[in-house]
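Note that one protein chain is taken out, while the other chains of the complex remain in position.
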Amino acid sequence: MPSTRYQRPSERDDFGRVMSFTDAVFAIAMTLLVVEIGVPETIGGAPDDPGALLDAFADKGPLIFAFFLGCYTIGFYGAAHHRFMSWLDAVDRGFVILTVVYLAFVALLPFPTGVLGEFGENPVAVIAYAVNMGAVSSMETVLFSHARRRRLFREELPEDVYRWTLGSSLLPVVAFALSIPVAFALPWLAIAMWLLALPLQLVWARYRPAATGRYLS
Amino acid sequence: MPSTRYQRPSERDDFGRVMSFTDAVFAIAMTLLVVEIGVPETIGGAPDDPGALLDAFADKGPLIFAFFLGCYTIGFYGAAHHRFMSWLDAVDRGFVILTVVYLAFVALLPFPTGVLGEFGENPVAVIAYAVNMGAVSSMETVLFSHARRRRLFREELPEDVYRWTLGSSLLPVVAFALSIPVAFALPWLAIAMWLLALPLQLVWARYRPAATGRYLS
Amino acid sequence: MPSTRYQRPSERDDFGRVMSFTDAVFAIAMTLLVVEIGVPETIGGAPDDPGALLDAFADKGPLIFAFFLGCYTIGFYGAAHHRFMSWLDAVDRGFVILTVVYLAFVALLPFPTGVLGEFGENPVAVIAYAVNMGAVSSMETVLFSHARRRRLFREELPEDVYRWTLGSSLLPVVAFALSIPVAFALPWLAIAMWLLALPLQLVWARYRPAATGRYLS
Partner (left out) sequence: MPSTRYQRPSERDDFGRVMSFTDAVFAIAMTLLVVEIGVPETIGGAPDDPGALLDAFADKGPLIFAFFLGCYTIGFYGAAHHRFMSWLDAVDRGFVILTVVYLAFVALLPFPTGVLGEFGENPVAVIAYAVNMGAVSSMETVLFSHARRRRLFREELPEDVYRWTLGSSLLPVVAFALSIPVAFALPWLAIAMWLLALPLQLVWARYRPAATGRYLS
């Protein structure tokens, strides 16, 4: 056999690798969620009885709801994180370490998602999901402020743009935190409160500094 | 340790990232299907009895059939979606959001595939698969018309090319919808009907506007 | 929020996408194998009894052996397929369709690997693995001859180079086929025979046309 030697192309795209490792973890976590639904092996009736299988599907209802909740959460957080990284010009060693910590919380998500599907009316299941998502959101904030401190942005962010965007990344943390006491009384209201981040975002958008678009788009 | 800083290469390939995230979800969903087959831990006989293991394989027959059905479906939908994206010149925020909704339906596919493998003669299993695939196909159509409305194609599509291609992407939706009433009487005929999309495609191809090749190839 | 539009970079790397989809399926199939080993939840003794856990590991021995067999098989087939694709200049629609068929057999591998780990002394388990690997190898040959027929190679291959390389890709098919009758008498000898492909390859290398290196390296 002839000796094969693959030459490295000139461009060293280590930045792109951090991005693609991150994207891969998001894609795998999103796709793994389906494993938690679980295919039933028996149903309460003959295997070809439509009613019995419909009942089995109905039993899986909360797990399927949790699957879509998890998919959209991971999908939109992934898209937001990707957008954040597209504002950067470089990453340093500290950013890589913080990214591993961040991705561990992302990779954990299928666990509380599955627990929420099984025990959706249990306050502790709702709180576990909120805590995990709060950890993911907080790490976003940590990565954002690390990037500013180490001047990793394409252009240095003015103070007001930085503060406004940091606040914007803290809104989901607030929504998750507020939902925790509510979960004890009304678990499903707590889940609904996670959507609070959206109207909060609209209010917050009113205070957006005019220059933001120039730096982050 | 020296401080390492990975510089971003000049090209910002965010378009490519949306494409590779999509490809990753398709690849993972396809490869996860095997988990639903499940390795038997005991067989009805001695562990080294060929007949008993053959029987166990025969029991897994429908699950293996469902595995291949799911693999080919995901593989060919993935290839078709990839081809569609290769006609685009750019993606916008709306396209990314619709893609997350679309990918959630793709990521769900291993669940109805597994149910179909376990309860293939149950109309509800057949309908669940048809509904999930119909949702995937419909989202293809939504993405396609969004891309046109937001002028994301390389070259603006003439009305007749747009309509013909949209119709082409609706054919599988029709085949899945028509199979649903049939599933109640004859589940296996309904499965066979999913292949109806292929001859329908051939008939449809007769009405293909001459200019199509220039825009979509 | 400002409207974000990600422009596609000038280069349309659809060739690279087929390659990276293929690589992803190989990487996921390889990494999924570990799921089939399965973590024991109880052992025959106190949870902190070293002897009882050692026994549990010993019970998992064949599954761990099958894991490494599967990893190396998938890893080396993946590397060989990648090398084959590096000889190509382009892929066409037919190549993509055949690749989906090929990847379905690759994605199925964790199933017979798990069965081999559970029932390694059962001829049917050995044959199932040989049949699946034979299907993977045969699809390699189909892809290779398709690539020649459709002139997808960088440089057109001379007849002798083509025949020799085709033969080379058929050697594992031969080794897997020969192992099937042996499996009925001596399952473990059949497994050992799969390594036959290596010395066969060395003999075959003697007949390698001198020009091969120019075309395939």
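The letters A, B and C name the chains in turn, as written, and every chain counts its residues from 1.
The criterion applied here is as follows: contacts are C-beta pairs under 8 Å (C-beta built on N, C-alpha and C of every residue); 3 or more make two chains touch, one makes a residue touch a chain.
Since this is a predicted model, take the numbers as computed values, not measurements.
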* To do: Quick one: say which of A:Met85, A:Val115 or A:Leu216 touches the chain that got left out.
  => A:Val115
* Touching the absent chain in the whole complex: find that residue among B:Ala46, B:Ala192 or B:Ala205. => B:Ala205
* Residue ranges of subunit A at the interface with the undisplayed chain -> 1, 3-9, 12-14, 17, 20-21, 24-25, 28-29, 32, 35-36, 96-97, 100-101, 103-104, 107-111, 114-115, 117-119, 121-125, 128, 184, 187
* Structure fact -> Residue positions on subunit C contacting the omitted chain are 11-20, 23-24, 26-28, 30-35, 37, 39-41, 43, 47-50, 53-54, 57, 64, 67-68, 71-72, 75-76, 78-79, 82, 86, 88-93
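Just so we're on the same page, only the chains that are shown with their structure count from here on.
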* Structure fact -> Whole-angstrom distance, CA centroid of subunit A to CA centroid of subunit B, is 24
* Averaging only over C-alpha atoms, locate the centres of subunit A and subunit C and give their separation in whole Å. => 34
* Asked: What are the residues of subunit C that contact at least two other chains?
  -> 1, 4
